[in-house]
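Of the protein chains in this complex, one is absent; all others appear in place.
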Amino acid sequence: MTTVGRRVLRALTTGTPVHLLLGVLLAALALTDPGFYEPDRFLSFVKRAAPLVILAAGQYLVIVCGEFDLSVGAIVTAGVVVAAELYGSFPAAPWPLVTVVLLLAGALAGLVSGLITTLLRVPSFITTLGMMLILEGAVFFWTGGSPHGSLPPEFRRLGRGTAFGWLPWAVLACLVAGLVAVRLMRSDFGRTLLATGDSERAAALAGVRVARARTIAFVLSGGAAALAAVLVGGFSGVSAQAGRGYEFEAITAVVLGGVVLGGGRGSVVAAMAGAFSLQALFTLLNLQGVSGALESTVQGVIVIAAVALGAADWSRLRRRGTESTGAKAS
Amino acid sequence: MTALRHDASTRPLAEALRTARPRPTGPVAGVWLAALAVTVAGWIAVAARGGDFLTVTNAVTILQNCVALGLVAVGQSVVVLSGSLDLSVAYLISLGTLVAAETMESGSVLVAVVAVLALCAAVGLANGLIVTGLKVNAFIATLGTAFILRGWIEDNYTGPAGKVPASFQHLGYDRIGPVPVSLFLLLAITAALWLTTRRTRLGHHMYATGGDEHAARLSGVRTRRTVVTAHLLCSLCAGAAALFLAARLGAGAPWAGTEARYDLESIAAVVLGGTALAGGRGGVAGTLGGVLVLAVLDSVFNQLSVDPFFKNVVRGVVIIAAVALYARGRRTPQERTA
Amino acid sequence: MLTMQGVSKSFLGVRVLEGVGLDLEAGEVHALVGENGAGKSTLMKILAGEHSPDAGTLTIDGTVHSFSHPAQAQAAGIGIIHQEFALLEHRTVAENVFLGREPTRYGLVDRRTMERRTAELLAELDETGITPRTSVHELSVARRQTVEIVKALASDVRILVMDEPTAALADHEVDRLCALVRRLTARGLGILYVSHRLREVFDLSRRITVLKDGRRVTTLVTRDTDADTVVRAMVGRELGAYYPPRAGPQEPGEVRLTVHGGGNSRISGIDLALRAGEVVGVAGLQGSGRSCLARALFGADPFTTGTMTVGGEELRPARPREAVRAGIALVTEDRKGEGLALHQSVTDNALLVTRAVPARGRPSVRREVTALLERVRLHAHGADQQVQYLSGGNQQKVVIAKWLAARPRVLLFDEPTRGVDVGAKAAIHTLVRELAREGLAVLIISSELPELIGMSDRILVMSEGRLAGELPAGATEEAVMRVATGGDRAREGAA
């Protein structure tokens, strides 16, 4: 086996299927709708995808270190409702303050999830499932079912408005979040996070503060969810179900990007590409006029197929892998 | 391996204790004790407000409320302890009620029961094959199946459909003495699953596959077959839940399974019952206890007229706390995190 | 009894086995040796039904078989004892022994028969420390091995494949295992014995087959050959001096690490001092606390009593991170589980420590990684390759590189050459010596006494969690064993 061959195969297994899928979908979009690549239209597509992309980046951090975050949807809902509730009580609150408060609150929710998961050793699936129930319950309990205030235009600018008259702030936010995520994964912290997801014991014995790294991942995921909440709230206003289903969409996007549940493998770029693919798929289905009801069926089939494709390649490599590791043991 | 190594000489006492102790493991006893504790606490709380918690009616209501979730959850525990997961049960139940009610309207009850079970078997088989054959992570595989079922339901049904004849509604409403007949269905299925998981080869292989798939395979266990069977059993349990719900609702409803979030609720009940989410440990007996805890909690909330939103907060806390307690109990020096 | 002919197997176009033939007779031990990557594991896996061969035939008692699942191999009478045990930790011994072929009555698993048969088999092997209802996670490694053997015996195997059965055992346990193997052959079992340890191979086997690069080099009758011939066949060249020369009588350097009265739940009363430039060996039986000592020094399973100094400053590390900061490094015995992040690249693994515990003056850039990898003589296709694809020896070199990147002052090795082929072994030995010469304090734990004696400037011997004695360089194996077993007070049944 040549190095090149291996490299190609490795590239295939780490993310290329999603880039292929994204390419196919984007080409299909271009065929369906020739105007899709006009700057305005395309930017608005990116704007629409921004919350999911940011959620996927956050979810990636958690998944890659071997955990789940099912609470992101609830954080988005809670974020939107809390923002409206804050504005209900303090109509004059400056938007940067509210935004920062939301981001901190999201990070706090992530911190709690992270600490429960790492210190109390509760599987994160359960921690974040519980967190989801708690957040949804608490927020609506607090607001009596629906928030008192509405979101003022200044606050909504980030999700709705444009910079320089043409560049949606959301695209900018998405870009910044994406760059930060990529930088992060290239940093020492990012590499140790990957190693933690790959082998917790090896990481711990190399001096990695495993619990801390994981908790930080949860905090970042919570913060990313809060940022998504700001965008979603800005994009579409107050809604009591702003974040519904986002947790599964984000996980789907990440997995679609070839990131392996269980940790240690996959790139954040591929995860975000997964989010774009998902959004492109929704858009394509919309533009094709596929019956709304069938959309989820198509989505289900594509998700299973794409992941199976990744898994198929991967399983062959894995055999190769067990062979080598086996050989080493003999 | 170092972490696994012990000085053998310190072990005999522990081994002796271990040998002497009968098999039921900690969490099972724990969750039933918790159910008892919640009942007592609820009784005190309700009594303090001048109510009466431990009435026959109330007890019957609690038990009745266990049935649907119980049926799904015992099935879910079989997949979970085999190391898999099923997120498609909620939509499968919805579809099951619809198929049951429609078939009963036009055909016989028997045909309907067979149709629902066949449908569920097919979905379970598909889930199992996607997980084992295509090697798609169970989380994603069953989520995908859920999406597919959802599309199917939304495309084909525009609301409640079908009608369940009175003869079949007995399953949902009749009682023997104070005990609802459906409870016997739940107990029968649970007993059957308990026997299957604990006393048959299939069950041993499920624990083995969930505990360490590689080791199980090397030992000659047909791990794929085992996982597929587990998915099959889980879906059939979802089918039983669908039939029960159809009997109780008198019709099929597209939201029969989803509004109640049977997917996540059943997993919550499973882990509440002490089954490890990673598989290999736990069992259906504990799950039933977990379901009971949730039902008793619900009833207490009802009696105290707690805000429904606040209920969710408490449920979330209870689930996390319970699993944290199990994790504490399981924490041993040689615990492997891999 | 068993004949394999012309067996070939490729993975992704890489030929791993090519036309290998092998035969096994009833009642014989046939040893299979070869360097890493020679194809031994693949051959075994084909025999076990884990892989199916691309070409070639497998005949048992005249019947041609082709397995696609381990269950079929079992049914054909082949039992495998894997180096990494195939045991379920949270199930009982009996459940493990009969896993995959539980006896049933009326369709239900017959627990009583299962436990009775297990007890009988355990009794046959004179194993008194295990009961059928013991949960496996409570057993020591050596006992788990016994369970594995019982498991194979329970299925009426006629062909038993043992993959590095002694890798995890201390010498005295090895003797016990050898006795066991002889009893099994006496019963008429054919045993295919895969091992790196030539001593056992010569002790036990009737014939030796040598594999190299996926081909069979030769099959020798043990009686008519010697170790040199076998090694030559394995590596295709003469190996020079087996161990690099010691530093010789020179002034030991400054004291790098001391412990006084160190202890925790497993070990107690530890007093030792490591000096710069010396290689200190630690010997002891399985379970004597050797690894516990290393882990305690490293803060992984910290000391709870006593005092410790590192580089002259008082420090008793409570977690690995503190030890790393103080300049201590630990190469653990479980390379795959504790040493490496298998799906990460060589570079990422090599930089793991420096990234996790950043400090000034340590390399964290790729350029310096290259220098490091050269230093440990890593033969890899590139620094971006995932370490899971490397051979055991190269993986171990990555682990060492990872620690060298952190510029440690004290280096602890736990079984540095386990599962490492002969060539890489020598490279590692040379490297260890070099490092000591450069002023590191080195502590080596090894179950292989020749290695330990060959490498160490002095040898500490552990027994029952204590330091039972210290021997100078060049001590004999007998001397070491005498101390390790507590003089004449041999620890019966301890393993």
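In this document, chain identifiers A, B and C correspond to the written order of the chains, with residue numbering beginning at 1 in each.
Just so it is clear, a residue touches a chain if its C-beta (ideal position, glycine included) is under 8 Å from a C-beta of that chain, and two chains touch if they have at least 3 such contacts.
Everything below uses one rule, namely that contacts and distances are computed from a predicted model.
**Q** Please identify the absent chain by the protein name in its UniProt record; candidates are "Periplasmic binding protein domain-containing protein", "Hydrogenase subunit", "Sarcosine oxidase subunit delta" or "NADH-quinone oxidoreductase subunit I".
**A** "Periplasmic binding protein domain-containing protein"
**Q** Touch partners of the unshown chain, restricted to the chains that are shown, please.
**A** In the entire complex, chains touched by the missing one are A, B.
**Q** Of the residues listed, B:96, B:254, B:280 or B:316, which one is in contact with the missing chain?
**A** The single option touching the absent chain is B:254.
**Q** Go through subunit B and note every residue touching the omitted chain.
**A** Considering the whole complex, subunit B reaches the absent chain at 57-58, 61, 64-65, 68, 133-135, 153-160, 163, 169, 172-173, 245, 248-251, 253-256, 259-260, 298, 302, 305, 308-309, 311.
**Q** What residues on subunit A make contact with the chain left out of this view?
**A** On the side of subunit A, residues 21, 24-25, 28, 31-33, 35-36, 41, 44, 48, 51, 84, 88, 143-150, 160, 232, 235-242, 244-245, 281-294, 298, 301-302, 304-309, 311-313, 315-316 touch the unshown chain.
Convention: only the chains that are shown with their structure count from here on.
**Q** Starting from the mean Cα coordinates of subunit B and subunit C, work out the distance between those two points in Å.
**A** Once rounded, the distance between the two centres reads 43 Å.
**Q** Could you grab the centroid distance between subunit A and subunit C? Build each centroid from C-alpha atoms only and quote it in angstrom.
**A** The mean C-alpha positions of subunit A and subunit C differ by 42 Å.
**Q** What is the distance, in whole Å, between the centres of subunit A and subunit B, each centre taken as the mean of its C-alpha atoms?
**A** Whole-Å distance between the two chain centres: 29.
**Q** Which parts of subunit C, given as residue numbers and ranges, touch two or more other chains?
**A** In subunit C, residues 332, 334, 337-338 touch at least two other chains, as defined above.
**Q** In subunit A, what residues contact two or more other chains?
**A** Residues 199, 201 of subunit A each touch two or more of the other chains.
**Q** Spell out the residues on subunit A that touch subunit C in their complex, using ranges where they run on.
**A** The touching residues are 1, 3, 5-7, 9-10, 188-189, 191-192, 194-195, 198-199, 201-209, 264-265, 316-317, 319-321, 323-330.
**Q** What does subunit C use to touch subunit B in their complex?
**A** 48, 50, 69-71, 73-74, 80, 82, 85-91, 95-96, 99-102, 104, 107-109, 129, 131, 133-135, 137-143, 151, 168, 266, 286-287, 289, 291-292, 295, 332-334, 337-338, 414, 464-465, 494-495
**Q** Note which residues of subunit B are touching subunit C in the complex, please.
**A** Subunit B reaches subunit C through residues 1-9, 11-12, 14-15, 18-19, 195, 199-201, 203-205, 207-208, 211-212, 214-222, 280-281, 332, 334, 336, 338.
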